[in-house]
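Missing here is one protein chain; the remaining ones are kept as they sit in the complex.
Showing subunit A:
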């Protein structure tokens, strides 16, 4: 098992959430979520559909509005911070989505180049294939090569399989060169074989680059196999947070029984 990566120049956790509350209208989705993700740590977030996992992921990236609480990405607070600071924090954070979210009209290579969009002063102009710097074009190709898809550089997403599209999305995340990666059910729309390939690739890259990873999964077996730490959510709260070996299967199964959804469990009554 690889050692936890720690850079003495950057003390503190890679990601810290403190008493996060998020509501959509009257529905309280996150009801006081706190956790730290250490540098180089790979954790799996578990929970039933509708328990608030995706909302937590979106909040960590500043995509969902936070009612109260605070988030630090590599020490940078983002709740209530000016947009410029939020963008700086987002640049540190790669995001892998369930639906891949590639731009369907553009080639795999162009999609990977877009990973650097937040880092170039001219934004999209700096990462358009026609105008991008030679190093960036070269690096995007290297990222594609690393996920084993250099030969598909000119293909559009629709010409690739689901697993290949997710690998392109991982190459885009690599291009971004983040410190933290959050992956929101990265294999939920893939078949078991492709899903395992994508997880292998994601975990290998995260370990090789010394990144921190928070990944939501639905398969308990895979969660125990890949994650060294399991975080369990139920009805908008974290109800389980422990090293993988120390968790009983019954505790994991309990995450999916009873009032697990935020819309099934009114505030205060939850599990």
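Simple rule for what comes next: a contact is a pair of C-beta atoms (placed from the backbone, for glycine too) under 8 Å apart; a residue touches a chain by one contact, two chains touch by 3 or more; residues count from 1.
Just so it is clear, contacts and distances are computed from a predicted model.
One chain of the complex is hidden; its UniProt record names it "Phosphonate ABC transporter, permease protein PhnE", one of "Phosphonate ABC transporter, permease protein PhnE", "NADH-quinone oxidoreductase subunit H", "Succinate--CoA ligase [ADP-forming] subunit beta" or "Biopolymer transport protein ExbD".
Here the missing chain is touched by one residue of A:38, A:67 or A:88, and it is A:88. The omitted chain makes contact with just one of the residues A:34, A:70 or A:101: A:101. Among A:27, A:124 or A:188, only A:124 touches the chain that is left out of the view. When you scan A:35, A:114 or A:226 for touch with the missing chain, the hit is A:114. Note on the undisplayed chain: of the listed residues A:23, A:55 or A:176, the one touching it is A:176.
On the side of subunit A, the interface with the absent chain consists of residues 61, 63, 87-91, 93-95, 97, 99-106, 114-119, 123-124, 127, 169, 172, 176, using the contact rule stated above.
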